[in-house]
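Removed: one protein chain of the complex. Kept in place: all other protein chains.
Letters A, B, C and D mark the chains in the order given here, with residues in each chain numbered from 1 onward.
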Amino acid sequence: MAPWQETLTPAEYQLVFYFLTVAALALFAGFIRSVFTQTEVGSRFRPAVIARLSITAVASLTYLLLIVTFASAYTKTASGYQPGDGAESLWSLRYMEWSVSVPLLTFELLAVCTLVGVGVRRTQFLAGSSAFAMIFAGFLGGVVIDGGTNRTALIVCGLISCVFWVLTNIVLIRAVRRSLPGVTPLAALLMRNATILLLSGWVVYPLVFAIQIWGSGAAWATTMQIALCSADVIVKLGFGTLIQRVAKLRTAEDVRAGDDVHAESIWISSVKQSDAGRPLEVHLAEGAQVHPRHARPPMSAAVPAAAPLEADDGDETDDESGVPQL
Amino acid sequence: MAPWQETLTPAEYQLVFYFLTVAALALFAGFIRSVFTQTEVGSRFRPAVIARLSITAVASLTYLLLIVTFASAYTKTASGYQPGDGAESLWSLRYMEWSVSVPLLTFELLAVCTLVGVGVRRTQFLAGSSAFAMIFAGFLGGVVIDGGTNRTALIVCGLISCVFWVLTNIVLIRAVRRSLPGVTPLAALLMRNATILLLSGWVVYPLVFAIQIWGSGAAWATTMQIALCSADVIVKLGFGTLIQRVAKLRTAEDVRAGDDVHAESIWISSVKQSDAGRPLEVHLAEGAQVHPRHARPPMSAAVPAAAPLEADDGDETDDESGVPQL
Amino acid sequence: MAPWQETLTPAEYQLVFYFLTVAALALFAGFIRSVFTQTEVGSRFRPAVIARLSITAVASLTYLLLIVTFASAYTKTASGYQPGDGAESLWSLRYMEWSVSVPLLTFELLAVCTLVGVGVRRTQFLAGSSAFAMIFAGFLGGVVIDGGTNRTALIVCGLISCVFWVLTNIVLIRAVRRSLPGVTPLAALLMRNATILLLSGWVVYPLVFAIQIWGSGAAWATTMQIALCSADVIVKLGFGTLIQRVAKLRTAEDVRAGDDVHAESIWISSVKQSDAGRPLEVHLAEGAQVHPRHARPPMSAAVPAAAPLEADDGDETDDESGVPQL
Amino acid sequence: MAPWQETLTPAEYQLVFYFLTVAALALFAGFIRSVFTQTEVGSRFRPAVIARLSITAVASLTYLLLIVTFASAYTKTASGYQPGDGAESLWSLRYMEWSVSVPLLTFELLAVCTLVGVGVRRTQFLAGSSAFAMIFAGFLGGVVIDGGTNRTALIVCGLISCVFWVLTNIVLIRAVRRSLPGVTPLAALLMRNATILLLSGWVVYPLVFAIQIWGSGAAWATTMQIALCSADVIVKLGFGTLIQRVAKLRTAEDVRAGDDVHAESIWISSVKQSDAGRPLEVHLAEGAQVHPRHARPPMSAAVPAAAPLEADDGDETDDESGVPQL
Partner (left out) sequence: MAPWQETLTPAEYQLVFYFLTVAALALFAGFIRSVFTQTEVGSRFRPAVIARLSITAVASLTYLLLIVTFASAYTKTASGYQPGDGAESLWSLRYMEWSVSVPLLTFELLAVCTLVGVGVRRTQFLAGSSAFAMIFAGFLGGVVIDGGTNRTALIVCGLISCVFWVLTNIVLIRAVRRSLPGVTPLAALLMRNATILLLSGWVVYPLVFAIQIWGSGAAWATTMQIALCSADVIVKLGFGTLIQRVAKLRTAEDVRAGDDVHAESIWISSVKQSDAGRPLEVHLAEGAQVHPRHARPPMSAAVPAAAPLEADDGDETDDESGVPQL
C-alpha cells in the first residue's frame, strides 16, 4: 500500500498538519529574509541571492498547495482520518518542487565558488541537469509507474536516481575543492560547512524513498512527512544562510581589496567586514561629452531656431504627420 | 476527437500534472529572477527587462490557471481520468497567454538590437502585430471553429498562421542581421544564439498544432502537453537569460565607452565587465539657481514679511478662503 | 432582452473568454511595466505615473473578477452557453471600474500639461467629477433602472451621460491647447497624439451603449464584449505609453535646462535624451550645523558627564520611571 | 429589524454593489498611490506615510471581504434579494476595520504636528485609545448586544461612543492648534483644512448609527451603505492627500532651511518647493579609520601571515572544529 493510502490517527494527522504548516511558515519567513537582505551582497555574487530567493519562493508556494491538499484530501471518520484521491499529491507535489529547487541549490553553491566565465556555466549545466534527472527518475518510480506500488520499478528508478545523485555530488565537491585555495581561510571554512550541510541533508531523501520500498503503515507515512518537512527546512534555510554569509564575506573581501565598491557597510553578526563605498566619478570616452548646457529649448509656439533633437524630431513628424491639430 | 476529450491513464495524468506544475514553478522562479536582476541593466535597455518581466509574470499566472483547470476538469474513474467540460481550457488558455507573450518576445529581442527612434517603434509594431495574428489565426482554427474538430478549418487557419509566422521570422532576422555589425563580436555571438534559440523554439508550436490535425489518442494529448510545457520553459527562460546577458554586456560597453554610467559594477559569470560609476555634478541652466539659502521662513504666528512662495500661497488662500479658523 | 440574458454559441463563448483573458493579461503586463518604469520620470511628473499605475492595477483586478464571473455565470447546455443570474455583473463590473479609471485617465493627461498650482487642482476636480458623472449616469440607465431594459431610461441617462462626456472633452481639450505653446514641439506633438487617442477611444463606449438600446441578440452581446475589451486595452495601454513618453521627454528637458536632476540617464527608443545627474552638495542654514563630531557617548555603566540628548532622555525617564531594573 | 435583515430590490442591490466595488477600487488605487509616493516625504514625517499606507491597505482588504460577503449573503428571489446569515458581516466588518484605521487616522494627523519626543507619543496614545474606545462601544451596541436590535443598548453605547468621539476631537484640535504657530502660513492652512475634513467626515458615522436606532427599511439600509462607502473614500483618500501635501511642504521647508537633505526635488502641483540635495561627506570619530588599504588577504592555500579578522576567525574555528575536511 502506498503511503498516501494509509488512514491516520488524529494524533498523526495533527502532527503532519503541524509540520507542514510550520515548514510553510518558516520557508515563507526565509523568503522574506532573502528579499530584504539581497542588497547585502555585491552584484558579483547575485546569482546566489537569486537562487535563494527562487528556492524559498517556490518552496513556500508548494507548501501552501500541500496544506490545501492535506486539508481537503483527508476526511474524519470513526476509525481515523481517511485519505481521498487527492492524498497522492502530498507526495507527487514534492517531486515537482524538488525538480525546480534542487538544481537551484546547486546553482546557489556554484555561485560562490571561484569558477568564472564559461567554466561556471558548464558546471552549472552539468550539476543542474544531473540533479533534475535524479529527481525525475525518483518521480517515475515513486509516483508514475503503477502508482508508486511497483517494487521493481521503485528499485530500478531508485538506482538510476542514485547514479545521478552520486554524479551531482561529484560535480559539486570537485567545484568546491577547486575553489577552496582561492578564497580566504574563513570563507573556505564556511564553504566547506555549507557543502557538508547540503550533501548531508540530501541523504535524507533517498532514505525516505527507501521507506516507501520496504516500510508501510500510517506511522511510517507520518514519519516520512515529518522527515521531508524537516529536511526541506534545514537544507533550504540553513544552507541558504551559510551561503549568504560566504557571499557577504567575499563581497567584503572584494571591497577591502579594492575590486568593487558596495553601497552599504557589511556587517556579519555585528562585526564590521567593510565600509560603505562610493563609486568613482564617471570618466568619459575621448571626445564624448555630457549633454551641452543650453537654455530651455524653444517652445512650440515659437519658431524653432535649431531643433536640439533633429533626428528624432523629424522622424516623429514623418511617422505621425497625418495627425490633425486639435 | 479533440485532444481535450481523451481519457488519460493515471500515469499520463501524473505526467501532465508534473510538467504543468514544474513549468509553473520554473516560470515563477524566472519571474523572481527578472525582478531582482532588473537593476543590472542600464535604462537604455530597460524595454528588454520589462518584456522579460511581463512574459514571466503572464506565463506564471496562466500556468496557475492551467493547474487549477487541470485539477478540476478531470475526474478519476475506473477507466482512467475522464475530462469534463473545462478540459478544453487546457488548450484555449495557452492561446490566450501566447497572444500576449509572443509579441512581447519579439519586443525583447528588438530591445537589444541597434535600431533607434522611430525605426525601432515601427519594427516593434510590425513584429508584434504579425506575431499576434499568427496566434489568433491558430486560436480560430484550433478552438473556435466547430470546437477545434473541423479539419478544413484547422488546415486553413494553420496556413494563415504559418504565413504570419514566416513574416515575423523575416522581420526579426532582418533586424538582428542589421544590428550585428554595430555591436561587439561577443554581443553579436550572443544575439545570434538568442535569435536561433527563439526561432527554433517556435518551431515546436506548429508541430504540436499539426498533431491536432493528424494525430489522436491520449498518448498524443499527453505528448502535446509535455511538449508545450517544455517549449514554454526553454523559450521563455532560456531566451530571456541570453537577452539579459546581451543587455548587461551592452550596458557595460556603454559604461566603458563613456556613453552612460551605471550605479553598480556589472559582472557576468563572475567576470567583471565594468565598474560602478557616479553621475557628474549637475550643471545649471544659465541664470538658473538652486533655491536661495535663507533662514527658516516666518511661522504663521508671526507677521509674514515677504512670503517666500507668494504665487502658490495666494492662490491657496483664494481657493479655500471660506474655511473657518479652528 | 438585456445583452447578459442571451444564450451564447460555443464559438461566441470561446471568443468572449479569449478577449476577456487576453485583455486581463495585457493589462497586467501594463501594470508590471508601469511599476518598473516609474523611476524613469522625474518627481514633477509623478502624478502621471501614479495615475497609470492605478489605472492598470484597477483594470487588472476588475478583469480578474470579470473572468471569474464569466466562468461561473454561464452553463453549457445542448442549445449553447446559458447565462445565470451572475452574468449581469459582466456589464455592471465594467461601470464600476470605469468610475475609478476614467477620472484617473483625465488626471494622467493633466499631469503632463503645463498648468500649475491651484490651476491644475481645479481642472483636475472639474474633469474628474464630470467624468465620474458621465459613468454614473450610464450605470443608472444601463443597469439600475428596471435592470437595464427600460428604453426610455436608457435614452435619458444616455443623454445626461453625453452632456458630461462633452464637458469632460472640453475641459481636457482646453487644458491641452493651453499647454501646447509652453512645451517643445516634439512634446507638443506627442501630447496632441495622446489626447486624440484618448478621446477617440472614448467614442467606442457610447456606441456600445447605443447597441444596448437598439440592438439585441447573442452576436451583438459578443460584439459588445469584444469592443469593450479592445477599447480598454488600447486606451489604457496605448494612451499610457504616449503619456509616459511625454513625461520622460519633459523630465529630460528639465534636466537639460538645469531645472532638475535625474538619477539615471533618460533614453527614449534607444536615443539618449539626458544624462544622469548628481544633486548638489547640501547647503546649511546660517547658524545650522551638522551634528558635532564627538567621541562615542558614555555608556550606561559610566557616569554620564553631559547627556548628549538631554531633552528626550529626561522625558523618557519621566514617562517610564515606574519601570523596575532587570 | 436590523438593517442587514432587509430584502433589497434589484436596483438597491445594484447600487450597494456599485458603491462597495467602487470604494474598494478607489481605496486600492489610494494604496498604490501611497506606495509610490512614499519617497516624496522626508524621514522625519515618515510616520504620516506609514499611517496612510496602513489605512489604505487595511481598508482595501476589508472592502474585498465586504464584496465577497455581499455576493455570497444575498440570494435572488421573486420578491428581491433576500439576505442570509452572513449579511450581518456587512456591518460588523466595518467596525473591525474602523478599530484599526481610526486610531491610525489620528496618528496620521499628529505626525505632521509640531509635537516632539515624549509629547507626541503621549498624545498619540491618548488619541488612539480614545478613538478605539469610540469604535468598540459602537460595536458592542450596534452588533454584539442582542444582535444590534436592542434600542436601549444602542442608545447607551451610542452615548458612550459619543463621549470618546468628543474626547478624540478635543485631543486632536488641541494638538493642531498648538502646532499652527510653529509652521509656515501655507502649511498651517493645509493642516486646518485637513483637520476640518477629517472631523467633518467623522460626523457621518454617528448619523448612520442614529439611522439604525430610529430608521428601518431597505431604502434606509441602502442609504447607510452608500453613506458609509462615500465617507470612507472621502475621509481616507481626501484627508490622506492633504496630509501628504503638508508632509511634502514641511519636508521642503526643512530642506530649504538646511535642517535635512532630501534625495529628490520636491514638487507640489508642478511648483518646485526644494532642490534635490546630497548628504555631506561622512566625518569619522577621532582616531577612527576607514578599513586600511591592504592587498587581497592571503588565500586559504597559503600560510596565513597575519589574519585580518583574528577574533571572528578563531571563534569560527572553535565553534565548528569538528567539521571534517572534504
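In the analysis below, contacts are C-beta pairs under 8 Å (C-beta built on N, C-alpha and C of every residue); 3 or more make two chains touch, one makes a residue touch a chain.
Note that this is a predicted model, so its numbers are computed, not measured.
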Residue among D:8, D:23 or D:49 that touches the chain left out of view: D:49
Candidates D:11, D:67 or D:144 - the one touching the absent chain: D:144
Subunit A residues that touch the omitted chain in the full complex: 10-11, 14-15, 17-18, 21-22, 25-26, 28-29, 32-33, 36-37, 40, 76, 117-119, 121-122, 257-259, 261, 263-267, 269-272, 275-280, 283, 285-286
Absent-chain interface as seen on subunit D, which is shown: 38, 42-44, 46, 49-50, 53-54, 57-58, 61-62, 85, 92-93, 95-97, 99-100, 104, 114-118, 120-121, 139, 143-145, 147, 259-261, 263, 278-285, 288, 290, 293-296, 311-312, 315-316, 318-319
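Rule of thumb we're sticking to: only the chains that are shown with their structure count from here on.
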Subunit C against subunit B, contact positions shared by both copies (same if over half, else different): different
Shared-contact residues (touching 2 or more other chains) in subunit D: 257-259, 269, 271-272, 275
